[in-house]
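Complex shown without one protein chain; remaining protein chains in place.
Naming follows writing order (A, B and C), and every chain is counted from residue 1.
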Amino acid sequence: MISVQKQDFNQQVEYNRLKSKTSIGAIVTFTGLVRDINQDQRVSDLTLEHYPGMTEKCLIDIVRQAKARWNIIESTVIHRIGALTLSEQIVFVGIASQHRGDAFAACEFIMDYLKTQAPFWKKETMESGETKWVDAREADQQALSKWNLENKC
Amino acid sequence: MISVQKQDFNQQVEYNRLKSKTSIGAIVTFTGLVRDINQDQRVSDLTLEHYPGMTEKCLIDIVRQAKARWNIIESTVIHRIGALTLSEQIVFVGIASQHRGDAFAACEFIMDYLKTQAPFWKKETMESGETKWVDAREADQQALSKWNLENKC
Amino acid sequence: MIKVLFFAKLSEQLGTRELLIESNNIKDTEQLFQHLLKYQADWSGVLNSQIWLKAVNQSMTTKNVVLNDGDEVAYFPPVTGG
Partner (left out) sequence: MIKVLFFAKLSEQLGTRELLIESNNIKDTEQLFQHLLKYQADWSGVLNSQIWLKAVNQSMTTKNVVLNDGDEVAYFPPVTGG
């Protein structure tokens, strides 16, 4: 399941959806939250802009590539857009597999890929009231490089 | 939080417990389930035996080692004991961190460590009614070796 | 016509989210970019101020791509979702 949505998601609902077959031995979930400090500044809110159409296409392609590399029984990627406040959920990636190695690798791969390739942009509002587009992190580029990707979105 | 328990656990409750501070930007959870097929045989139930006292000591030590390596804001390890049926939850590891890299690594490290070092043993009941102690997997030993551990439980 | 989209900081700085451009004299993305540099007085400053990513028909590419009528080209900053 892939979704780009304004509304929040629920951990238990998504977990239950992943836990769908008796062949599943391992479920790994990742949830990204709005953090209070980013790049040394105190954040109060953020807004997520995206490229409608391309975002969904990109997420589908990322999941397809993950399925080509690892044994995945169920997968979910949810990314929220619009205005979010502190500690709100931004992104969910869940993978259900027979074995934990596949579930961990596929979940981290999808996040690393999404972080540098999926067309989302964060604009932060600081506690001071100032707004600022978030800068891309070199660490995210490095995280992606370990997967030796051939094609990107 | 560390717990060795007979009773089941709840994904949402554990997730909410991890999501405790505004400094948290990433939550990774792992859940292990009773799978229908293990080592090519159809499983219907399993029983988990453990070494009371040492199990808790070992889990505490594993979490301590993870905290020495990665930035961890909150952590949870729950391992069930006793009789479990198909698709039931066996183990939960949850890590909350500022950044996803720490959360993924610490969660996988704890599982790899636990799998080969924590004194739990599974006895499976097959669909045929036959019971069998599960053999340790060479793949689990290999998974552990990538972390370059000095001291084990 | 070529549909040109701008996102996030780039869209704010250009004051434009979407443009439709006659494709007759624009053969590829290199020519499109040259055209955009002169589109408004201050655009060359913004477009040359940093490296922007480019997607042609919703696929990112760093290459010069041949354009046909109806193609969609988007320019945007490095992505920061997740």
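What we mean here is this: contacts are C-beta pairs under 8 Å (C-beta built on N, C-alpha and C of every residue); 3 or more make two chains touch, one makes a residue touch a chain.
Not measured: the values here are computed from a predicted model.
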item	value
Chains still shown that are in contact with the chain withheld from the display	B
Chain not shown: contacting residue from B:I24, B:V43, B:V63 or B:I90	B:I90
Those residues of chain B which, in the complete complex, touch the missing chain	32, 48-51, 53-54, 57-58, 79, 90-91, 111, 114-123, 133-137, 152-153
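The rule is short, and it goes like this: only the chains that are shown with their structure count from here on.
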item	value
Between chain B and chain C, centroid-to-centroid distance (C-alpha), Å	49
